[in-house]
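A selection of the complex's chains, in situ.
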């Protein structure tokens, strides 16, 4: 089971005709035609519509919606409708609503509101999925199943407490093992009966919110349990779908770097990944690239679907800026460049009421096709038509891996000490940014991924080391590769217990250093770091965290310039086998991070064609037929002129480029060069 | 029923002799005499005193207080005592305490603590009001009834939930209509039984507090319901009062621009309006003027009472600055200038204990009459004596209306998108400030007000359009008037559903524009706007919100100067009938707003005598006998010299002024000129 079968990159998005009289549907489809929209996502929130009461199912309206879309020739991504439960269910069975972190029992409201452990919710959501699948499995227009919607949050009710205890029994077997893992001798926490265990919340282990916990081990396990509990909901529905639909691919829409859910724990269970891209601002090109790569990495490089993006504004933020002209197109092509095999919007027609009425839509409240947004959507539709199947199933030929680890994210950010100001994402983003600026094709992978195919592995803030990861990282270096890691790596095992050895724990041999102590300071404190020497010497700034390094064989590459530890190492390089281990001990600024990353990459031929042209992104995909597609994306509001790095045809214009010939990308311009074979 | 009958502007305020031994009362009255205090408000918080237990009423102390005040010749504004319920009531009937937005059931404490839907509270508060009125209705000193105190807040208990459902049944009749109004197809929210409906709170539709809701329609209706539920409490008591007091006027003290209560829904039910003026700082002269006008507008221009102000400091703020010398007098006269027919303080004698012990009082803890505050109070008392009945019942001859609409306030601020930074009050304040600077006599009125008497109608951020308002605004312009509105106007109908037409919805014809899209940005982003042309051209700044305008007949008055929409309209003027519709599409700074407002006013002869003298406020009142009182208020800490705009007598000094003669107002000085007839 893999990606949905489509003839080209599907284009369209969420569509809620149930909110409108049927005469509007007709206008919709005419506008869809003019924008070349060929896929609609239907039914994400239709539980109350399809099941208006317990035991009563009414598919009449959904039938008409599906029939109409099919008749119009559009593909359908069909949702099971469990993104929100209906009011009657919450009233009849209060257990289906969640209890929040503060211990407050919720009543009916909002969405994503179901307790994942509720037997009633599980029974009825499964039954709904079963019936939807049974009814539409044989509709040819349906190309994929969409389960739930943006799984997330957490519940702390007694049903979840019971679920947590069962999950713990399965994980630990005995209370002795659990007590050891959680280090409960500390603060007299020894559990002598499973029933004594409570979800870690504002009522128990936490203060100042979800990141401040007395027992990191308990909180970490509850994060894992919560992720698994929602995964069980997904699997419940998927299993029910499979009863009548043995072969259509199943997905759910992810949210990129979303902390509460460990998507790596989920990935194997999805037929294909999909995600919703709502960047916080105009300046997030690198961040989006990282997230696309993360989503692609979930399924070992298999393309994913861009399930949602806004064609214009968002509504949920305090300030909702407009996507400037051209950005929606540019970012859509960025998604394709990084592995998206679908480009979909939320939403096709704007709601009249409720909280998303001001969220951007392909069709606005006035129903016009002469808006700027509609014109840009239609132009993109035409371009995707022109592209045709060229990119479908294409893979990224990455030789650089960036490790991304939810466990390290959680462990680092729920830790007491050394610094609440060090945020996992920020560290990862800085190292990714350096790679992105260099035009490196890279995979963002789990710590369990096979690393044998990579020349370079970058592992920022790899706080937790699990299983044989240290050995696999050593193997990368041993065979000539480079491994880069940073401060706050190699600190704890999978139970968040400190390694009883020098920091960075099992990475010490590879890195050739030991960390004697570490200093944390507020953002106003800078320690200058001098990198390199001679002509290459550069002075950068370090902030927030400063580890004091005692080399154990490593070569010093950068040194602190201030404080009592001035002159001691801040960056080191260690020869290990045929390769190298690099350690960055301080919170370097972006210039410092980029300098180090370029040094690491220098031994490997992995730079993109324009490593010194800021804001000109490049990305390569290799199609199943072996053809290479080179995507060039100009993120500047001004044109860029470069020379073509290779000969090929721009699939968007049909223009040919010759190696070394001038290539001009207008502001926010895109080139998709199929390289000559 | 109308204003209390008084021989002059009543002067005095809240008085709590029940907190003191009777020998203190004697000192109080001697000090009242020396300050010419002739009215006391009594009994606002005396429920526990008068009804010490269920079924037990004891008026003995209140009798002595009333008798003493009457004997001393002072008028009495007598409260029903329901501003706070007693401890025994909360203990005996837990239902009377509120459940807060977070879902927490309150226990006894604070004040304004009663659930408005509690049958027990309603029964016992009414009984108290009935008995108070019965006992004192024939006391000649009593001139008015004061019901409750500063109604506000909200309750989310199950009794309120039931009340809300009954209110909804009355409003919508059927669940189908309710589902349509609330747009419940969205997020599977369809209600199939009235009992499924929950108050919108932190447990249901809200996150991040009262302004973030998944369903604006539900939250909006709960705001309306809450306002109505407390109005019912007021009406309960008023009805009980009327049983024995058929003719004494009844009021309750409002709080100006207080968001939780829609005073326009209440206004018809009060015999006269009154309010408590606690400006946040020294810089709020215009804001106070606006609020006085709003309060006067509640009863179609009938004078109101200034029920409370502090003679010195407040206590409830984080920082409680002193009113500088002269300000209390100046602001008291400002109230009179805008329609106040009473000038009252909270409080006459300072409490020794509890949370208001540091709140300013006419008589402080040491009981002195030689404090600065007491001296200023006594001087004002003498001035009001000198004024006599001259201003009683006088009206403001306004030809400009500023629309103020609680529904638009609520809808705008509970909306997801486009910007949480745009605050209704701030927009209204900016447009009011421009009018105030121009010395315009204006009414602040509800959107249901009769607009036929106005030359100019200013409607900032008129987010919601209800009923025939668009037609009435068009009528203003049709007959030669001017209508000004701004960005974020004309967006939603009374159910907060977007109009299915171009923005600004039903105002589009009047304004001659359509808004294609809009951009929101943080406060650090400025788009310069060029207004006017030729010699009149001026460059100002716009922030926060930028609507992109496509003129549909309107003339462009101002254009954006930056970003991709540079050169497109930011301000437009549209000819409509004999008049004009003005549209301001961006968040202009005060200079820009003032420039536009002066342009709008230019066609109408409505400016005050000193439109170019900043901080010199003017206001006119026309007494029932036709005499015109011109109030001049110098808000500067320095003197101002101008020429008299008219001939007349300064009622405070007896000095005559001749048109064109020099008029000198000292720092914070006041002139009340009775114009020669």
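Labels for the chains are A and B, by order of writing; each one numbers its residues from 1.
Note that contacts are C-beta pairs under 8 Å (C-beta built on N, C-alpha and C of every residue); 3 or more make two chains touch, one makes a residue touch a chain.
It should be emphasised that the depicted structure is a prediction, and the values quoted were computed from it without experimental measurement.
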Exercise. So 2 chains are in place, but how many copies does the full assembly in this file really have?
Worked result: 3
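Simple rule for what comes next: only the chains that are shown with their structure count from here on.
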Exercise. What's the rotation, in steps of 5°, that superposes chain A's Cα atoms on chain B?
Worked result: 120
Problem set entry | Separation of mean Cα positions, chain B and chain A [Å, integer] | 49
Seminar exercise, completed: chain B partner, complex, touching residues on chain A are 16, 18-19, 45-49, 52-53, 81, 83-88, 90-91, 104-111, 312-322, 324-325, 350-359, 365-368, 371-373
Seminar exercise, completed: So, in the complex, the side of chain B touching chain A is made of residues 102-103, 182-193, 195-198, 200, 202-207, 213-217, 415-421, 495-503, 514, 516-522, 544, 564
